[in-house]
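Every protein chain except one is present and positioned as in the full complex.
After this line comes chain A, so read on.
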Amino acid sequence: MTRKITFMKAINEAMDQSMERDERVILLGEDVAGGATIEHLGNEGAWGGVFGVTKGLVEKYGRERVIDTPISEMGYMGAAVGAAATGLRPVPELMFNDFIGFCFDTLLAQGSKMRYMFGGKAKIPLTVRTCHGAGASAAAQHSGSYYGLLGSIPGIKVVVPSNPYDAKGLLNAAIEDDNIVMFFEDKTLYGIKEEVPEEYYTVEIGKAKVKKAGSDLTIVTIGKMLYVALEVAEKLEADGVDVEVIDLVTVAPWDQETIINSVKKTGRLIIIDEANPHNNTATDISSVVADKAFDYLDGPIKCICAPNTPVPFASNLEQLYIPNADKVFDLADELIADLKKS
C-alpha cells in the first residue's frame, strides 16, 4: 500500500525496516538517539539525529543498536569500518558531508581498500548516511556537495536520491550491499512528500532513471537538480523542444549505458551538478560521453555546476551559487538554437 510521506520519513522507514529484517544492522553517530545515559530519558531519544531522521528508532531498537557517539568522526567512522569487516552491518551517520575531512582516512585508506588489499577475504557492508547541499543558509562548512569526491575512490559506491521513493529503496539496497555505500541526503529535500509503498523494497544501485523521455536534448541531473531540469523541460516544451531528463541516482558507479543511449538519440547533453565545477561527476560524465559518443553529438557538452567557490552565507549569494533553471535555460537555448530555427 502506498501513502504520501516525506523524504525524511522514507529514509527513517528504510532504517526501521532494515533493522527489523537484520539484527546485524546498527546505527551510530552524533545524537542519532541523543541523551545517552540520561536517566530520565532511558530509551527515549533526546533528538533522533540533528534533523530528526533517526527519530523513534532508539525507542524501538534500544541504545545497543542506536548508538550515540561522542563528537569523534574519525573514531566512530573507523569503528564502523572495523565492525563491518568483522560481520556487522553498521549505518553510521556523518552529520554533514563537510565533516568528511575528520574521518577521511577511515574510508579512503582503510575501508575502501580492505577487500582489495586483503586479496578478497574482507567484506565491508557499510552504509554511510550523510547530508549535503546548499540552500539552507548553513554556509561554507555545512553546505557542500562532496559525492563526487567520494565517488572517485575505488571500492566505494555513492548514491544521491532525489525523491522519497528512491530514498527508501536505495537506502534498503545500500544496507543489503556488501560494500561501502555513501548515501547522500539533500537537507533541503527532507520535507518533500510523495507516494511511497509501506512495504520493504529496494531500488537498484548503479541504474539511472529516465524521468521524462524526449528526443531533442538530454539533461542529466544529480539529486535535487532533477527539479531544475524538469522546470527547464517544461519551459522548452512550450517552444516545441522535447527534453529527456535523466536522474543519475547513482554517482558511483554511474550508469554509462543509459546516458550514452540517450545522447545517441538526442545528440545534445547538459549535466547539472551542484558540486564545485572541476574534477567532479559532471566533468567525468562529459569526458566519457565525449569519448564514447563523440560522433553522435551535435554540439558541445555543457556542465552546469556550482562556481569554484565555497558556499556563501548571504541568501542572495547562496541562491546565485546553486545551479538554477535560468542558467540552464540560457545554455539550453544556445544548444537548441538550430532546432528552433528549423
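Basically, a residue touches a chain if its C-beta (ideal position, glycine included) is under 8 Å from a C-beta of that chain, and two chains touch if they have at least 3 such contacts; residues count from 1.
Just so it is clear, contacts and distances are computed from a predicted model.
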Per UniProt, the name of the complex member that is left out, chosen from "Zinc protease", "STAS domain-containing protein", "ATP-binding cassette domain-containing protein" or "Acetoin:2,6-dichlorophenolindophenol oxidoreductase subunit alpha": "Acetoin:2,6-dichlorophenolindophenol oxidoreductase subunit alpha"
Selected residue (touches chain absent from view) among A:75, A:277 or A:310: A:75
Hidden partner chain, touching residue among A:114, A:289 or A:335: A:114
Chain not shown: contacting residue from A:41, A:122 or A:192: A:122
Residue ranges of chain A at the interface with the undisplayed chain: 26, 64, 69-70, 72, 74-88, 90, 105-106, 109-110, 113-125, 154-155, 157, 178-179
